[in-house]
Each structure stands twice: as C-alpha cells, then as structure tokens.
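Every protein chain but one is kept in place in this view of the complex.
After this line comes chain A, so read on.
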Amino acid sequence: MAAGLRPGRALLSRRRGALCALLRAARGLAARPETHFGFQNVTEAERREKIYQVFENVAEKYDVMNDSMSLGIHRVWKDILVHKMNPSPGTLLVDVAGGTGDIAFRFLNYVRSVRERQLQQKLRNHQNLSWQEISKSYQEEKSNPLGDSQVVVCDINKEMLKAGMQKAQHLGYSEGLSWVLGNAEELPFDDDKFDVYTIAFGIRNVTRIDLALQEAYRVLKPGGRFLCLEFSHVSNPLLSRLYDLYSFQVIPVLGEVIAGDWKSYQYLVESIRRFPPQEELKAMIEDAGFLKVDYQNLNSGIVAIHSGFKL
C-alpha cells in the first residue's frame, strides 16, 4: 500500500515543486537578486553590508575566537595549507580575504627557512671557499633572507586589515609584506601577476563565488596555483551530528562570552551550512577555467583544501 501511495505523492510534490519554481522565477523578474545571510534570505547588497559589519565587529577578537572555537586546530589547518603550497623563494603570493595575516606570516616563515636551507646547502657544496667568501655569503643571506618572495594581503574590510597590520608589527614582519584593500569579486590587480592565490576561510563570505573564482584565474600567471581552504561538508553521519551540536550549541555561546557578539558567530555556523560541498565547489572552480582541480579533506571534511592550476 505504501508503495502505491509513493508514486502519487512524488507526482504531487513534483507538481508543487514546479509551481514554486515558476513563482520564484516570476518574483525574480520583479525583485533584486536573492541570496542568503546565514539562514536568512536577503538581497546581494544587504548580504555584503551585513558581512562587512560582522567582520568589523569581530576584527579585534578574531584570532582569539578562532583559537577557542577550533581549540587551536585552525593553526594546523593553515600550516597544512602552506606546506601543500610548498613555496620556493621568489614566489609572489596573493592572499585574498587574508585579514589578520595568518597565511601571509606562515608563507614568509616557510620561504625564509627554505632560503636558509638553500644557502646552507650552497655553502656545504663549496667547502673550498675562503673565509672572506664565506662571510660575504652571510651578508648575502642577511640582505635577502626571503629570496625576493613577496606576499600581498588583500581584504575588503578595513578593520581586519588594521588588525593584521598591527599583528605584523607586533610579531616583527615587515619585509616582503604588503596590505591592500580590495574586493575578491573585483581585485585591484592586473592580469597574470601572481604565482599563487590563496583564500583561507574567506570564500564563504564572498557573495558571488563565481566572480571571485574568475578574478583568481585572471590575476594568476599561467602555471599559477589556486588554493582554497574552507569549511566543508562532513559525510560521516555520527561526526556530522556531533559537529552540528558543537557548532550550533557551543560556538554562539563562545562568541557571546569571549567577544560579546552572539549574532556574528551564529552567522558563522549558518554560513558554513550554506556553503557548497566539496564536489560542487570543485565544479565551480573548473568552471572558472582551472585545470587539475582536486580537494583534500581535513578532519573528515570539517575543512577542505581545494587546489587548481591555471594552465
């Protein structure tokens, strides 16, 4: 009996679905483009404004909140991203939505240590050098510790950039680092400029992801690499339930207690649920023109690193 009912019900729901789609299309012709802010439905302009305010509010406590929410694990995720990038000295990186500079600082540390190892290797291979030549090579190391590597941190939010610049000053990063105010959907850079483009926990907040991906393609040099680190979908049902419980019950509370801001962190967990899953994002990246697109799940899909090349 149940089997007999089911096709009938399916037909009804399909008809209802078609009717809804028709109404939506009719509404769409009259209204402005609809998108989402967490679980609310808003216009694109409203979404951009709301997201700007969220990050304006959280900028100061951004790093503290990241540590508390992810129990410090976000540091490991970012380390893995930079290790996957494996930049060599001389790389030009643009870190979009780079806000407080986490990826940029890791990149600088990485190229610095690679450069040191390179110079040490060079010394070891030339053990017949005189001591004047050895000390001259130390000068060379001191004058160019990064090997001409550079990172441009680009963010749409002034408060986040300010927080990042202060952190850079506090930690002692100055060389090879630039801070630019810019929108991922419309980057203020010329075509074919960068070796690597990264966007860590930022693409979720972009209103038109397709535009951001197109811009990423545009500003990368041929042979350049696109890397995206973002929250994604957990397929394991048990882990998914625990993750949901933690996200919806604990994270807004942490936001209220630590940053005095419940709503921004409610937005955060809702926006993660709204973001396309791994395969869908992979398809979007391929649509933008990238090749050899792949993704790597971290922590069973809580976070995923998508990678693509402009070839």
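We take it that a contact is a pair of C-beta atoms (placed from the backbone, for glycine too) under 8 Å apart; a residue touches a chain by one contact, two chains touch by 3 or more; residues count from 1.
By definition in this document, contacts and distances are computed from a predicted model.
Its UniProt record calls the unshown chain "Ubiquinone biosynthesis protein COQ4 homolog, mitochondrial", which is the correct pick from "Eukaryotic translation initiation factor 6", "Actin-related protein 2/3 complex subunit 5", "glutathione transferase" or "Ubiquinone biosynthesis protein COQ4 homolog, mitochondrial".
Here the missing chain is touched by one residue of A:E49, A:D244 or A:D294, and it is A:D244. Summary of contacts with the chain left out: across A:V257, A:L291 or A:L311, the touching residue is A:V257.
What chain A contributes to its contact with the hidden chain is residues 39, 244, 248-250, 252-254, 256-258, 260, 262-263, 270, 273-274, 276-277, 280.
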